[in-house]
Each structure stands twice: as C-alpha cells, then as structure tokens.
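Of the protein chains in this complex, one is absent; all others appear in place.
Order as written gives the chain letters A and B; numbering starts at 1 within each chain.
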Amino acid sequence: MIEFGLLQLIMAVLGVGVGIIFGALPGMTATMAIAIFLPLTYAYDLNTSLFLLLGLYVGGISGGLIPAILLNIPGTPSSITTGFDGFPMAKRGEAEKALKIGITASLIGGMFSLAALCLFTPPLAKLAIQFSAVEKFLIILFALTVIAALSKGNMTRGIFAGFLGVLVSLIGAFADNNHLRMVPDFLKVELRSGFQLLPVLIGLFALTQIFQEAETGMKVSKATYDLNNNDKSKRFSIKDFKGQGINLIRSSAIGTFMGILPGVGGSAASLLSYSQAKNFSKEPEKLGTGAVEGLVASESANNGLTGGALIPLLSLGIPGDSTTAVLVGAFMLQGIQVGPLFITNNRGTWYTILFALAICNIIMFITMFYPIKHIAKVIKLPKNRIYPVIILMCVVGAYAIRNGNMFDVWTLLLFGVIGYIFSKINIPSAPFLIGFILGRDLEKYFVDSIKGSGGSLACFFTRPIGWGIWALIIASILFAVFDNRKARRQQA
Amino acid sequence: MLTINYMPSTSHWIVPPIIMGILVILLFVMSIQRFIKTKKENQPFIQLKNKRFFEENWDKLKLFGTLVLFILYIFAMDVLGFLIASIVFIFLFNVLFAGVMQLEEIPKAFKEKTYFKNEGFCSVCISLLIAIIFSVGIWFLFGEVFSITLP
Partner (left out) sequence: MKKRIMALLMAAVMVTGLITGCSKKEDVNSFDGKNIRVVIGSTSTSGDSYLIAETVSRHLAKALNATAKVDAVGAVEAVDAIKNAKPDGQTIMIFHDMTYLGVSFGAYGEEYSLENMTVGPRVAQNPGAAWAAGVNAPYESLQEIPEYLKANPDAICRMACESGGVSHVAFVVFYEWVLENYGQDVADRIVVVVGGSTADKCQLLWDGNCDVIFADYTSLYDYTQTDDQKIAMKFMGLLDNIEGVNIPSYADLGITMNGEEFRFSKDFLVYLPKDIPQEYVDELDKAMETVSNDETFQSDLEAMSYRTAYLKSEDAKTFIYDKRDGLQSLIDAAPSLDDLIQ
C-alpha cells in the first residue's frame, strides 16, 4: 500500500536536511521551504512528493532550536521560548547538552502528535470545530498570559510591552473591510499588510544583539564556553529527562492541540506550553535561567504542532497552521481535493502521510543528534566574524519572506533599532514580540465574536468551553502575580 | 452588559482604541508605582542625573558604523543587485567589527613586504574571504538552487 523505496528515502532525507537548514538560518522558515519546493513536486507523483514536503516541515520546525540555543536568536517564531532556557545553558558550557535535550524533546513531541493524528483524527477534528471565535479569542488571551509569567519582578512593564506589541501588530489594513489604520500616508502601500513577523522577530533578536555588541566594541571573548569538558553533569544523558515525563506529555499535548485549532498560530503552542511548564513547576523561579524543563516544554510543543496541524487539514480541509496551508497547494496541483472525504477517498495517501511523518521524525533525530556537537562549535567562533554573516542571512530572509519586498528589510533594521532602544529604557523585547505575534489573531477573533453576538460582550461568558478557558486564564494570572510578589520580596 | 457598536465600515477601529486605553492605564499604573517607590526612598520622581543612555566608553564608530552601513547596504542592493552589494558590505561589516585600525596596516604590509606575517593584513584578508564565500554561497544556494527572489 505504501510505496517506499530509495527514491522516497532520498526525498525524505533531502527534505529534512534542507528543512533543518531553513529552520536554523535566522529569517528562513519551514513555510518558505515548502513554498519553494511546491512547484518541484509536480515532477513527481504526490506520494513521493509527500516525503519531501513532510521532511521539510519536520526539519524546518526542528532546526529553529539551533540558533535559539547557541546564539539566542530564534531561527523560527515557534522557537522563541527555546532560547529562554537553552541560551543560558549554552552560556554555562552546556550547549551540546541543551541541543541534545531539545532534539530529543522534538522527537518525542513529533511522535506524540503523530500518534494523535494516527488514532484520533476524526474525533479531534470534531472537537476543533466546536471552538468558535469566542473560544479562540480566549485561547489567544490565555497564550498572552505567558507575558505575565515571563516578566517576573517587573510585571507592569512586561504587560505594557506586550500590549504595545499588540498595538504595533494592528498597524495596516484590517482584513474585514480593507481599511487602513495607524499608517502614515507615504507608507500606504508598504504597510498595507502591516509589519511582517519574521523581520520583526529577527530585528528584535538578532540585530538588537549586534547593535548592543557594537556599542561595547565587540570584544572578542576568548573561549568562555568550554565545550570539551569532562564534567559529567554538563554532558547529555537520558537521565536529564528524569522527572520530565508529565512535562513532556503536557507540552506535546498542548502543541498538538494548538496545531489542531485552525487559525491559532503555531507560535502560540510553545508560548502556552512554556507558561504552563512554569505554572506547574516545582521550582518556577529556575525557568529562564537554564532549566531543562523550559527547554523540553518549548521543543516538544513546537514539534507537537506538526501532526496536530495536519488533523483538521486532512479531515476537514482546513489547515491548522500557516505551514500546512502551503501544503494544500501540493495536493491541489495534483488535482486532489483536501476535505472531509480525503481520508476515505485516498486511503493510500493517508497511510503514506502517516508513514512519511514517522520516517521524517526519525531522520530528523538522526541527522541532528549525532552531528550536533560539531555544529555546537559555532558558539566558539569569534562574534565579530559571525555577525556580518548573520546580517547577510537576516537580510536575505527578510527580503524573501514576502517573495522579494525591500520594505521588509527596512522593517528588520527598524526593529533592530527599536529593540536596542527598548533595552536602554528597560522595556523587555520578548513580551513585546509575543504581543506582536498574537495581536492580529486577538483582534480578529474579538471582532468575529462580537459580530456573531450583535455587539454584546456577554458572548464571552456564555459558552461552557469558554468558562473552562476563563478558569485557566485566571489561574495563570494569579499564579504569575503570586510569583511576581515572591520575586520582588527576594529582590528587596 | 456592555455592548460594542459593530459596523463593517468602522470595524477596523474597534480594537486599537481598546489597546490604546489599556496602554494609557498601564502607563498611569507604572507612574504611580514609581511615585510610591521614589517617595519611599526619598528620591525625586524624575531622575536624570545618574542615567546614561549609552554604556561607559561606548564605541561610537562601531555602533553608528553598523547603522550607517546597514542603511547603505539596503540602498546598494537596489542599485548593484544582491551579490555584489553583499560582498562589498559584508566585507565592510567584517572590517568594521574586527577593527578599522587594521586598514592602516595594509600599506605598511605592502611597504615592508610582510603580507601575511602582518596581523592586520591577515585580518583584512579573512574579512574579504568571509564576505566572498558567504555572499556567493548564499546567492548560489538560495538564489540559484532554490530560486528565491533576491534583490
């Protein structure tokens, strides 16, 4: 039933390899990789192309952890939270360990979501469409509470930064009525669809860092990171996962479910799972200082996304995230309609997808886990040599995100400067970015909700699933406030 | 219960004012927090004396050099195309970050015929090498192999 031979294996390896490169380079994403290869798939039959495309998907999502851990620059939006704990570990000399933990967590997350895809697709898809605009709005709000959890000791500032990010994300045209808001006249064309996420992300993380280093003269720090140490605690062992079982399952499940929900962006997955890891942690104060917990939560969630996002796509014809939306094109080009009858009518393709996803996850693990210790050496290269190359990649990525738009390179520079200024006036960049990522969805589902209710805000309190999410939101905020107080008292 | 007047033609101005309102409230809260804190510690509300925007001994050349080079780089890509602009500017970034002083070593290296024994000369060569290898590499991989649209 499943055609699998050398050609398919080569396709899968190629897909994963290229995907990892795209994921790892700041500014390149899995979505971009799939879009590039879409026309090429026409040369092969659908089943063979699927190995390539799913490889790109899995590789692209996984590759993002490399620069997040080594350079504190997330390679993709969904690996923002990976750097929170991964980078401090790398600074402690545990780069290789952090990478290996991340890769292993990725594999587990990927396999978890594959199991969900394999076993529960129809019921999960049914559950997903029970979530109306109201629930989606509340889930976005819930994901936003990660801001409160992140800005320990300085909560008001963090929340302020978060809402500022939301406001900036709203710049541009509103999709419902095509009217512009908050756009200066001379940028009417360039800012029509607002600032693009990717240039904003790499601007705030990569370029800001370069500006800061430039200010201090970019002193060559010689081998502060010792990679070849013999200290056993700094090396990866499977024991690192001890006590992470529940965390792994919870994070993978959150990732998978975020994938299943159509129209809730993939980045929300790792954000939510990170904040929940913190809320459930026995030592929440350690998250953000290089805790294995945080790393595991982030990486298992973003790979949990992969299988999850395929669930509504294959059972309802509705893509679960932006990357799977691109995948639809591959089916359509071959004249295959993706909709509620897809699985029944295309049994062979359905099994191929499951099989290809499993193979690609395994290939991802093998191609990343073993060579990673060599890649980890990037951290030892002098910064003044790496930064120019990072600038080059960021520029290419920003320009390419909308298939050739120079304004996005200006966006990159602008947010590099903004991030630099933020660091000077003590406004945290991460909450700003999170607000920016979630802002548009927050608005969309808010407006959709009141559209359905005829303007009444009561709609947010009348649905049972909604009540459940409200409870989670309130618990999350209370926890963060409590944590914030504790941190302040410790400071004082 | 509160209601919001929904009209398609004005729906783009429903959420932004709400967010702006929240931001104003947060600003207010932050200033109150600061007021309480400064009052407690008996300090003035606005304190500019010991504040400095830049770090001590900050590197003016590198910071503003980065900014200016980046702006020029964007313009250069429009004029020269991606490949040439990148080689030139990645080289310049490299030289800037590694220390502009090294440029002064080049005529010296030629005069004394020390070439690669001269550290500055070597460094500039490395800069050039990095610029060429990565620019060409990325141009080839993304522009040619993957046919991404480059400037």
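List of remarks:
Methods note: a contact is a pair of C-beta atoms (placed from the backbone, for glycine too) under 8 Å apart; a residue touches a chain by one contact, two chains touch by 3 or more.
In this text, all values refer to a predicted model and were calculated from it rather than measured experimentally.
Interface note for the absent chain: among B:I4, B:I19, B:I74 or B:L92, the touching residue is B:L92.
In the complete assembly, the contact with the undisplayed chain comes from B:L61, out of B:L61, B:L129 or B:V145.
Between the chain not shown and the residues A:M11, A:L38, A:V168 or A:I437, the one that touches is A:L38.
Although one chain is not drawn, the whole complex shows that of A:S193, A:S237, A:T289 or A:Q490 it is A:S193 that touches it. Here the missing chain is touched by one residue of A:L14, A:A115, A:I129 or A:A487, and it is A:I129.
What chain A contributes to its contact with the hidden chain is residues 35, 38-39, 42, 126, 129, 132-133, 175-178, 188-189, 192-193, 262-263, 316-319, 325-326, 328-329, 332-335, 337-342, 402-405, 444, 448, 451-452, 454. If you put the missing chain back, the residues of chain B touching it would be 6-11, 60-61, 65, 68-69, 72, 76, 79-80, 84, 88-89, 92, 95-96, 100, 103, 147, 149.
FYI, only the chains that are shown with their structure count from here on.
Distance between chain A and chain B, defined via averaged C-alpha coordinates, is recorded as 23 Å. For chain A in complex with chain B, the residues that touch the partner chain are 32, 36, 156-157, 159-160, 163-164, 166-167, 170, 173-174, 176-177, 179-182, 210-211, 214-218, 383-385, 387-389, 391-393, 395-396, 399-400, 403-404, 406, 409-410, 413, 416-417, 424, 442-443, 446-447, 450-451, 454-458. Partner chain A is touched in their complex by these residues of chain B: 1-6, 8-9, 11-16, 19-20, 22-23, 26-27, 29-30, 33, 53-55, 57-59, 62-63, 65-67, 70-71, 73-74, 77-78, 82, 86, 90, 93-94, 97-98, 126, 130-131, 134-135, 138, 142, 146-151.
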